[in-house]
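The complex appears here minus one protein chain, its other protein chains still in place.
Let's look at chain A:
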Amino acid sequence: MSTSDAAGSAISDAAGSAISTADATRTGAAAGESVEDFRARARVWIRANLRPLEVHEEVGILRVTRTDEEELAAAARERKVQRMLFDNGLAGICFPPEYGGLGLTRAHQLAFNEEIEGYEYPQRIQVPTLTPCAAVLLEFGTEEQKLAHIPAMLKGEEIWMQFLSEPSSGSDVAAALTSAVRDGDDWLLNGSKIWTTGAWWSDWALCLARTNWDVPKHRGLTVFILPLTAHGVDVQRIEMLNGLKEFCQEFMTDVRVPDSDRIGAVDDGWTVGTRWMFHERMASNSPYVTSPGTSAHHRIGPDWLLDIARDAGRLEDPVVRDLIGESRVLDLVGSALQPRLAAGMTTGRLSDQSAAIARLFAGITATQHMTNAFDIVGDRGAAWVEGDGAVFDVGQDFLMRQTATIGGGTTEMARNVISERVLGMPREAALDRGLAFRDVPRGARNS
């Protein structure tokens, strides 16, 4: 009796603090809230305020599941959820309090990740806004820049994009052709960036541009920030083969950027860029990012295959069972591989470049899962109807299979890193080394 009373009052206390004023809550958190107190507070708030996800809500590969209006509504909802998190002392868990964060530890963020699993969360505001963009600002931004943007990010008011890849340079990102030319106290930017996700409803960008063409490629770059609404920025949506229109390309024509929006020193953009890409690679493990352990039903993997096989009526087919077994084996192996690599990199037993092994494994495993799923559904991978259950759209997903081995750095680049940096094999010949960038050979379409 008394035990349950105590538990009851603990819960109502936690709920009470969660709905207290934002400042009071955030001050309390910054004062050193324990992980377990924080977890309890987060749990109560999440369950009271956020919508639980439905099974299979986000399965498949970059599926077209919303109209433009629905996509805008979803982005708006995420901004609102982010604001609610901010107002209730649950946003920016590992960000410094002076920029609106809670100043708590990675352990608090991990607890939050666990608590929010299975609920909606502001997924669009995590990457690239909170990392790498906010992480780069924290490291290289001026005090004014940090104060101007990081609190706005944490409130869901600014969603950021990475202006990094260009039509002429994907893996070779330092070969950027976008130019920035000094004009009084400003810079004029011209060029094109590509593969920004959701730029059509986003606000700001971190941009890598070339400021010096007379030095080798890494030494003539500078990083800027700019609003996507700036005059001269034209955001075009790219239609992917499955009809998805979330990736964008931007065309910049004489976009005026004040020198106060430069990040880091002129021509020292590669110093910033190196850390930028480090934060990007680490995104899934960043303390700045909320990344709920995706429940098994929401990802491409054996659970999904089991559901597909059941809905295709082929669960007893030994060939299908072999495919499910293969995917389950790869999944178990992957979950053993990640901690081994992480531990090995921490202790120095394995090369600090071993993350490339995890990247390669994740890429080829995802493509194998997708192939297995496609083979399980039989001719329902060629044509399907709404009533086909989990089988629906698997054929379309198969067309998008290579997403897993291209996005976020190709598996070819991972293989280069493993062979050259982990195993110490000779590096590929680079014909641009030591050459002034203006003299580096370029493809005819990119000159």
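General observations
Here, a residue touches a chain if its C-beta (ideal position, glycine included) is under 8 Å from a C-beta of that chain, and two chains touch if they have at least 3 such contacts; residues count from 1.
Throughout what follows, contacts and distances are computed from a predicted model.
A chain of this complex does not appear here, and its UniProt-recorded name among "UxaA family hydrolase", "Acyl-CoA dehydrogenase", "Sugar ABC transporter permease" or "Cyclic nucleotide-binding domain-containing protein" is "Acyl-CoA dehydrogenase".
The chain omitted from view is touched by exactly one of A:Val235, A:Leu306 or A:Ala366, namely A:Leu306. When the omitted chain is restored, the residue from A:Leu147, A:Val266 or A:Leu337 that touches it is A:Leu337. Not every partner is drawn; the one left out touches chain A at residues 302-303, 306, 315, 318, 321-322, 324-326, 328-330, 332-334, 336-337, 339-341, 343-344, 347, 349-350, 354, 356-357, 360-361, 412, 414-416, 418-420, 422-423, 425-426, 428.
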